[in-house]
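Here's the structure we're looking at; comments come further down.
Just one protein chain is left out here, and the rest sit where they should.
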Amino acid sequence: MDNAPRGSELTALRDLIRQFVAERDWDQFHTPKNLATALCVEAAELLEPFQWLRTGGASELDAAKLDEVRHEMADILVYLIRLADKLDVDLVKAVTEKMALNRAKYPADKVRGSARKYNEYHD
Amino acid sequence: MDNAPRGSELTALRDLIRQFVAERDWDQFHTPKNLATALCVEAAELLEPFQWLRTGGASELDAAKLDEVRHEMADILVYLIRLADKLDVDLVKAVTEKMALNRAKYPADKVRGSARKYNEYHD
Amino acid sequence: MDNAPRGSELTALRDLIRQFVAERDWDQFHTPKNLATALCVEAAELLEPFQWLRTGGASELDAAKLDEVRHEMADILVYLIRLADKLDVDLVKAVTEKMALNRAKYPADKVRGSARKYNEYHD
Partner (left out) sequence: MDNAPRGSELTALRDLIRQFVAERDWDQFHTPKNLATALCVEAAELLEPFQWLRTGGASELDAAKLDEVRHEMADILVYLIRLADKLDVDLVKAVTEKMALNRAKYPADKVRGSARKYNEYHD
(Lines give C-alpha, C1' and ligand atoms only; values in the text may rest on other atoms or scores of the structure.)
Protein backbone atom coordinates (compact mmCIF):
# COMPACT_ATOMS: atom_id res chain seq x y z
CA MET A 1 0.00 0.00 0.00
CA ASP A 2 2.73 2.39 1.01
CA ASN A 3 5.54 2.34 -1.52
CA ALA A 4 8.06 3.01 1.21
CA PRO A 5 10.39 0.19 2.27
CA ARG A 6 8.00 -0.59 5.07
CA GLY A 7 4.57 0.92 4.88
CA SER A 8 2.50 1.92 7.84
CA GLU A 9 -0.90 0.37 8.50
CA LEU A 10 -2.42 3.66 9.56
CA THR A 11 -1.03 5.49 6.52
CA ALA A 12 -2.51 2.83 4.26
CA LEU A 13 -5.91 3.18 5.94
CA ARG A 14 -5.66 6.97 5.75
CA ASP A 15 -5.15 6.71 1.99
CA LEU A 16 -8.05 4.29 1.60
CA ILE A 17 -10.31 6.72 3.45
CA ARG A 18 -9.02 9.72 1.49
CA GLN A 19 -9.92 7.99 -1.75
CA PHE A 20 -13.39 7.04 -0.48
CA VAL A 21 -14.08 10.62 0.55
CA ALA A 22 -12.72 12.13 -2.67
CA GLU A 23 -14.87 9.86 -4.85
CA ARG A 24 -17.95 11.11 -2.99
CA ASP A 25 -16.94 14.78 -2.75
CA TRP A 26 -17.51 14.54 1.01
CA ASP A 27 -14.46 16.51 2.10
CA GLN A 28 -16.68 19.60 2.28
CA PHE A 29 -18.50 18.06 5.28
CA HIS A 30 -15.33 17.00 7.06
CA THR A 31 -14.59 19.94 9.31
CA PRO A 32 -12.76 18.84 12.47
CA LYS A 33 -15.89 19.65 14.47
CA ASN A 34 -18.09 17.46 12.29
CA LEU A 35 -15.59 14.61 12.35
CA ALA A 36 -15.32 14.81 16.15
CA THR A 37 -19.12 14.76 16.29
CA ALA A 38 -19.34 11.73 14.01
CA LEU A 39 -16.69 9.95 16.08
CA CYS A 40 -18.69 10.61 19.26
CA VAL A 41 -21.87 9.30 17.62
CA GLU A 42 -20.05 6.12 16.58
CA ALA A 43 -18.58 5.70 20.07
CA ALA A 44 -22.11 5.74 21.50
CA GLU A 45 -23.21 3.21 18.88
CA LEU A 46 -20.36 0.99 20.06
CA LEU A 47 -21.59 1.38 23.63
CA GLU A 48 -25.22 0.66 22.79
CA PRO A 49 -25.08 -3.17 22.70
CA PHE A 50 -23.43 -3.10 26.14
CA GLN A 51 -25.90 -0.77 27.82
CA TRP A 52 -28.08 -3.26 29.68
CA LEU A 53 -25.48 -5.96 30.30
CA ARG A 54 -24.83 -6.99 33.89
CA THR A 55 -21.15 -7.84 33.90
CA GLY A 56 -20.21 -6.42 30.52
CA GLY A 57 -17.99 -9.35 29.72
CA ALA A 58 -17.53 -10.57 26.16
CA SER A 59 -19.54 -13.72 26.92
CA GLU A 60 -22.70 -11.64 27.29
CA LEU A 61 -22.53 -10.69 23.59
CA ASP A 62 -23.71 -13.15 20.96
CA ALA A 63 -22.06 -13.45 17.55
CA ALA A 64 -24.34 -10.90 15.90
CA LYS A 65 -23.64 -8.32 18.60
CA LEU A 66 -19.92 -8.97 18.38
CA ASP A 67 -20.06 -8.34 14.67
CA GLU A 68 -21.94 -5.08 15.26
CA VAL A 69 -19.32 -4.10 17.84
CA ARG A 70 -16.54 -4.87 15.38
CA HIS A 71 -18.13 -2.63 12.74
CA GLU A 72 -18.58 0.22 15.18
CA MET A 73 -14.94 -0.09 16.20
CA ALA A 74 -14.02 0.20 12.52
CA ASP A 75 -16.17 3.34 12.15
CA ILE A 76 -14.46 4.92 15.14
CA LEU A 77 -11.02 4.23 13.72
CA VAL A 78 -12.07 5.60 10.32
CA TYR A 79 -13.17 8.93 11.81
CA LEU A 80 -10.14 9.06 14.09
CA ILE A 81 -7.77 8.55 11.16
CA ARG A 82 -9.69 11.09 9.10
CA LEU A 83 -9.57 13.69 11.88
CA ALA A 84 -5.84 13.03 12.34
CA ASP A 85 -5.44 13.60 8.61
CA LYS A 86 -7.26 16.95 8.73
CA LEU A 87 -5.37 18.13 11.85
CA ASP A 88 -1.95 16.74 10.87
CA VAL A 89 -1.80 14.53 13.93
CA ASP A 90 0.55 11.55 13.97
CA LEU A 91 -1.54 9.04 15.90
CA VAL A 92 1.29 6.68 16.79
CA LYS A 93 3.37 9.54 18.12
CA ALA A 94 0.36 10.97 19.98
CA VAL A 95 -0.32 7.65 21.73
CA THR A 96 3.33 7.12 22.59
CA GLU A 97 3.52 10.58 24.15
CA LYS A 98 0.20 10.19 25.98
CA MET A 99 1.27 6.85 27.41
CA ALA A 100 4.42 8.51 28.78
CA LEU A 101 2.25 11.19 30.41
CA ASN A 102 -0.01 8.47 31.82
CA ARG A 103 3.00 6.72 33.33
CA ALA A 104 3.87 9.92 35.17
CA LYS A 105 0.30 10.60 36.29
CA TYR A 106 -0.41 7.05 37.46
CA PRO A 107 2.76 5.66 39.05
CA ALA A 108 2.36 1.89 39.18
CA ASP A 109 3.24 1.61 42.87
CA LYS A 110 0.60 4.19 43.82
CA VAL A 111 -2.34 3.04 41.75
CA ARG A 112 -1.90 -0.73 41.57
CA GLY A 113 -5.27 -2.44 41.66
CA SER A 114 -7.30 0.74 42.00
CA ALA A 115 -9.30 2.57 39.34
CA ARG A 116 -9.56 5.86 41.16
CA LYS A 117 -8.61 8.85 39.09
CA TYR A 118 -5.07 10.08 39.23
CA ASN A 119 -6.06 13.33 40.94
CA GLU A 120 -7.52 11.42 43.86
CA TYR A 121 -4.14 10.00 44.82
CA HIS A 122 -2.20 11.54 47.65
CA ASP A 123 1.07 10.70 49.29
CA MET B 1 -1.06 -9.49 13.17
CA ASP B 2 2.67 -9.15 12.98
CA ASN B 3 4.10 -12.49 12.00
CA ALA B 4 6.21 -10.61 9.46
CA PRO B 5 9.79 -9.66 10.36
CA ARG B 6 8.68 -6.07 10.86
CA GLY B 7 6.17 -5.38 13.62
CA SER B 8 2.95 -3.52 13.05
CA GLU B 9 2.30 -0.07 14.54
CA LEU B 10 -0.94 -1.16 16.13
CA THR B 11 0.60 -4.32 17.53
CA ALA B 12 3.41 -2.30 19.05
CA LEU B 13 0.91 0.08 20.66
CA ARG B 14 -1.17 -2.87 21.88
CA ASP B 15 1.90 -4.27 23.63
CA LEU B 16 2.77 -0.91 25.16
CA ILE B 17 -0.76 -0.66 26.55
CA ARG B 18 -0.76 -4.27 27.78
CA GLN B 19 2.39 -3.59 29.74
CA PHE B 20 0.99 -0.37 31.23
CA VAL B 21 -2.16 -2.18 32.34
CA ALA B 22 -0.29 -5.18 33.74
CA GLU B 23 2.04 -3.01 35.83
CA ARG B 24 -1.03 -1.40 37.44
CA ASP B 25 -3.13 -4.56 37.78
CA TRP B 26 -5.92 -2.76 35.92
CA ASP B 27 -6.98 -5.64 33.72
CA GLN B 28 -9.66 -6.45 36.30
CA PHE B 29 -11.49 -3.22 35.34
CA HIS B 30 -11.18 -3.77 31.60
CA THR B 31 -14.39 -5.55 30.74
CA PRO B 32 -15.46 -4.80 27.17
CA LYS B 33 -18.38 -2.79 28.56
CA ASN B 34 -16.14 -0.62 30.73
CA LEU B 35 -13.68 -0.08 27.87
CA ALA B 36 -16.50 0.93 25.51
CA THR B 37 -17.75 3.31 28.21
CA ALA B 38 -14.31 4.84 28.67
CA LEU B 39 -13.93 5.22 24.91
CA CYS B 40 -17.27 7.04 24.73
CA VAL B 41 -16.25 9.35 27.58
CA GLU B 42 -13.00 10.18 25.77
CA ALA B 43 -14.85 10.79 22.50
CA ALA B 44 -17.00 13.37 24.26
CA GLU B 45 -13.89 14.97 25.74
CA LEU B 46 -12.54 15.24 22.21
CA LEU B 47 -15.77 16.92 21.15
CA GLU B 48 -15.82 19.35 24.06
CA PRO B 49 -13.40 21.99 22.69
CA PHE B 50 -15.47 22.11 19.49
CA GLN B 51 -18.87 22.50 21.11
CA TRP B 52 -19.38 26.25 20.78
CA LEU B 53 -17.41 26.82 17.58
CA ARG B 54 -19.22 28.38 14.66
CA THR B 55 -17.60 26.77 11.66
CA GLY B 56 -15.69 24.04 13.44
CA GLY B 57 -12.64 24.51 11.27
CA ALA B 58 -9.15 23.91 12.63
CA SER B 59 -8.41 27.64 12.56
CA GLU B 60 -10.91 28.18 15.37
CA LEU B 61 -8.72 26.15 17.74
CA ASP B 62 -5.65 27.72 19.32
CA ALA B 63 -2.44 25.78 20.01
CA ALA B 64 -3.49 24.78 23.54
CA LYS B 65 -6.82 23.43 22.31
CA LEU B 66 -5.13 21.54 19.48
CA ASP B 67 -2.82 19.92 21.99
CA GLU B 68 -5.81 18.92 24.12
CA VAL B 69 -7.51 17.51 21.02
CA ARG B 70 -4.38 15.53 20.17
CA HIS B 71 -4.29 13.98 23.64
CA GLU B 72 -7.95 13.04 23.51
CA MET B 73 -7.39 11.40 20.14
CA ALA B 74 -4.59 9.38 21.72
CA ASP B 75 -6.88 8.31 24.58
CA ILE B 76 -9.51 7.16 22.11
CA LEU B 77 -6.99 5.07 20.19
CA VAL B 78 -5.65 3.58 23.43
CA TYR B 79 -9.10 2.35 24.49
CA LEU B 80 -9.92 1.20 20.97
CA ILE B 81 -6.74 -0.87 20.77
CA ARG B 82 -7.36 -2.24 24.26
CA LEU B 83 -10.94 -3.22 23.42
CA ALA B 84 -9.74 -4.85 20.20
CA ASP B 85 -7.22 -6.79 22.27
CA LYS B 86 -9.90 -8.04 24.67
CA LEU B 87 -12.32 -8.97 21.87
CA ASP B 88 -9.72 -10.39 19.46
CA VAL B 89 -10.57 -7.85 16.80
CA ASP B 90 -8.06 -7.12 14.03
CA LEU B 91 -8.61 -3.39 13.58
CA VAL B 92 -6.96 -3.12 10.17
CA LYS B 93 -9.06 -5.98 8.85
CA ALA B 94 -12.20 -4.54 10.45
CA VAL B 95 -11.68 -1.14 8.78
CA THR B 96 -10.88 -2.69 5.42
CA GLU B 97 -14.06 -4.76 5.56
CA LYS B 98 -16.17 -1.85 6.79
CA MET B 99 -14.89 0.40 4.00
CA ALA B 100 -15.94 -2.24 1.47
CA LEU B 101 -19.42 -2.29 3.03
CA ASN B 102 -19.50 1.51 2.92
CA ARG B 103 -18.63 1.45 -0.78
CA ALA B 104 -21.66 -0.76 -1.39
CA LYS B 105 -23.97 1.31 0.81
CA TYR B 106 -22.90 4.68 -0.57
CA PRO B 107 -22.27 4.30 -4.30
CA ALA B 108 -20.19 7.30 -5.38
CA ASP B 109 -22.49 8.21 -8.26
CA LYS B 110 -25.56 8.28 -6.00
CA VAL B 111 -24.22 10.20 -3.03
CA ARG B 112 -21.68 12.56 -4.54
CA GLY B 113 -21.72 15.87 -2.69
CA SER B 114 -24.53 14.93 -0.33
CA ALA B 115 -24.29 13.92 3.32
CA ARG B 116 -27.70 12.34 3.58
CA LYS B 117 -27.69 8.92 5.15
CA TYR B 118 -27.43 5.92 2.91
CA ASN B 119 -30.94 4.73 3.74
CA GLU B 120 -32.41 7.95 2.42
CA TYR B 121 -31.22 7.19 -1.10
CA HIS B 122 -33.61 5.76 -3.62
CA ASP B 123 -33.27 4.80 -7.24
CA MET C 1 -42.16 28.28 41.64
CA ASP C 2 -44.64 29.75 39.23
CA ASN C 3 -47.26 31.83 41.05
CA ALA C 4 -49.75 31.15 38.31
CA PRO C 5 -52.84 29.03 39.14
CA ARG C 6 -50.69 26.07 38.36
CA GLY C 7 -47.30 26.88 37.01
CA SER C 8 -45.08 24.46 35.23
CA GLU C 9 -41.71 23.50 36.68
CA LEU C 10 -40.13 23.19 33.27
CA THR C 11 -41.44 26.56 32.13
CA ALA C 12 -39.98 28.16 35.23
CA LEU C 13 -36.61 26.56 34.58
CA ARG C 14 -36.78 27.57 30.92
CA ASP C 15 -37.24 31.19 31.98
CA LEU C 16 -34.40 31.00 34.46
CA ILE C 17 -32.11 29.69 31.73
CA ARG C 18 -33.33 32.27 29.20
CA GLN C 19 -32.41 35.05 31.60
CA PHE C 20 -28.98 33.56 32.32
CA VAL C 21 -28.24 33.30 28.59
CA ALA C 22 -29.53 36.79 27.81
CA GLU C 23 -27.39 38.40 30.53
CA ARG C 24 -24.31 36.81 28.95
CA ASP C 25 -25.27 37.36 25.31
CA TRP C 26 -24.76 33.63 24.72
CA ASP C 27 -27.78 33.06 22.51
CA GLN C 28 -25.50 33.52 19.50
CA PHE C 29 -23.75 30.22 20.36
CA HIS C 30 -26.97 28.32 20.96
CA THR C 31 -27.67 26.77 17.60
CA PRO C 32 -29.57 23.49 17.96
CA LYS C 33 -26.45 21.66 16.78
CA ASN C 34 -24.25 23.27 19.41
CA LEU C 35 -26.82 22.63 22.15
CA ALA C 36 -27.13 18.97 21.12
CA THR C 37 -23.33 18.75 21.20
CA ALA C 38 -23.13 20.32 24.66
CA LEU C 39 -25.83 17.96 25.91
CA CYS C 40 -23.87 14.97 24.60
CA VAL C 41 -20.69 16.22 26.28
CA GLU C 42 -22.54 16.58 29.59
CA ALA C 43 -24.08 13.10 29.22
CA ALA C 44 -20.57 11.67 28.91
CA GLU C 45 -19.47 13.65 31.97
CA LEU C 46 -22.37 12.06 33.84
CA LEU C 47 -21.18 8.65 32.69
CA GLU C 48 -17.56 9.24 33.64
CA PRO C 49 -17.76 8.50 37.38
CA PHE C 50 -19.46 5.18 36.54
CA GLN C 51 -16.97 4.00 33.92
CA TRP C 52 -14.85 1.61 36.00
CA LEU C 53 -17.50 0.46 38.45
CA ARG C 54 -18.21 -3.24 38.65
CA THR C 55 -21.91 -3.38 39.44
CA GLY C 56 -22.77 0.25 38.79
CA GLY C 57 -25.05 0.42 41.79
CA ALA C 58 -25.47 3.64 43.76
CA SER C 59 -23.54 2.18 46.70
CA GLU C 60 -20.36 2.21 44.64
CA LEU C 61 -20.46 6.02 44.50
CA ASP C 62 -19.28 8.04 47.49
CA ALA C 63 -20.88 11.34 48.52
CA ALA C 64 -18.52 13.47 46.41
CA LYS C 65 -19.22 11.40 43.29
CA LEU C 66 -22.96 11.54 43.93
CA ASP C 67 -22.75 15.31 44.12
CA GLU C 68 -20.83 15.39 40.84
CA VAL C 69 -23.46 13.13 39.27
CA ARG C 70 -26.22 15.42 40.53
CA HIS C 71 -24.55 18.44 38.94
CA GLU C 72 -24.09 16.68 35.63
CA MET C 73 -27.75 15.69 35.66
CA ALA C 74 -28.62 19.35 36.16
CA ASP C 75 -26.41 20.36 33.21
CA ILE C 76 -28.14 17.82 31.00
CA LEU C 77 -31.57 19.12 31.92
CA VAL C 78 -30.44 22.72 31.35
CA TYR C 79 -29.31 21.96 27.79
CA LEU C 80 -32.36 19.81 27.12
CA ILE C 81 -34.72 22.60 28.22
CA ARG C 82 -32.72 25.14 26.22
CA LEU C 83 -32.83 22.99 23.07
CA ALA C 84 -36.57 22.45 23.56
CA ASP C 85 -36.94 26.22 23.82
CA LYS C 86 -35.05 26.79 20.55
CA LEU C 87 -36.96 24.05 18.68
CA ASP C 88 -40.39 24.78 20.20
CA VAL C 89 -40.61 21.31 21.69
CA ASP C 90 -43.03 20.66 24.56
CA LEU C 91 -40.99 18.18 26.62
CA VAL C 92 -43.88 16.85 28.69
CA LYS C 93 -45.93 16.21 25.57
CA ALA C 94 -42.92 14.65 23.82
CA VAL C 95 -42.31 12.22 26.69
CA THR C 96 -46.00 11.31 26.96
CA GLU C 97 -46.14 10.55 23.24
CA LYS C 98 -42.85 8.63 23.28
CA MET C 99 -44.00 6.52 26.20
CA ALA C 100 -47.13 5.60 24.25
CA LEU C 101 -44.94 4.56 21.31
CA ASN C 102 -42.74 2.56 23.68
CA ARG C 103 -45.82 0.74 25.01
CA ALA C 104 -46.66 -0.33 21.47
CA LYS C 105 -43.08 -1.33 20.62
CA TYR C 106 -42.45 -3.25 23.83
CA PRO C 107 -45.65 -5.08 24.81
CA ALA C 108 -45.33 -6.03 28.46
CA ASP C 109 -46.24 -9.66 27.90
CA LYS C 110 -43.58 -10.08 25.22
CA VAL C 111 -40.64 -8.36 26.85
CA ARG C 112 -41.13 -8.99 30.56
CA GLY C 113 -37.80 -9.51 32.26
CA SER C 114 -35.72 -9.18 29.11
CA ALA C 115 -33.67 -6.24 27.94
CA ARG C 116 -33.37 -7.29 24.34
CA LYS C 117 -34.21 -4.59 21.86
CA TYR C 118 -37.72 -4.37 20.55
CA ASN C 119 -36.67 -5.31 17.03
CA GLU C 120 -35.31 -8.61 18.26
CA TYR C 121 -38.74 -9.80 19.37
CA HIS C 122 -40.72 -12.16 17.17
CA ASP C 123 -44.06 -13.84 17.56
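As written, the chains take the letters A, B and C, and residue 1 is the first residue of each chain.
In the analysis below, a contact is a pair of C-beta atoms (placed from the backbone, for glycine too) under 8 Å apart; a residue touches a chain by one contact, two chains touch by 3 or more.
Quick caveat, the model's predicted, so the values are computed rather than measured.
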Worksheet entry | Interface with the unshown chain - residue positions in chain B | 37, 40, 44, 52, 115
Response to the item:
Even though one chain is not shown, chain C touches it at residues 1, 6, 8-10, 13, 16-17, 20, 23-26, 28-29, 31-34, 36-37, 39-40, 42-44, 46-47, 50, 53, 55-58, 61, 66, 69-71, 73-78, 80, 83-84, 86-87, 89, 91-92, 94-99, 101-103, 106, 108, 111-113, 115
Discussion item. Need a quick check: the contact residues on chain A for the chain that isn't drawn.
Written reply: 29, 34, 37-38, 40-41, 43-45, 47-48, 50-52
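We take it that only the chains that are shown with their structure count from here on.
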Item to complete: With chain centres taken as the means of their Cα atoms, state the distance from chain A to chain C in Å.
Response: 27
Fill in: Per-residue multi-chain contacts in chain B, two or more chains
29, 34, 37, 40, 43-44, 47, 50
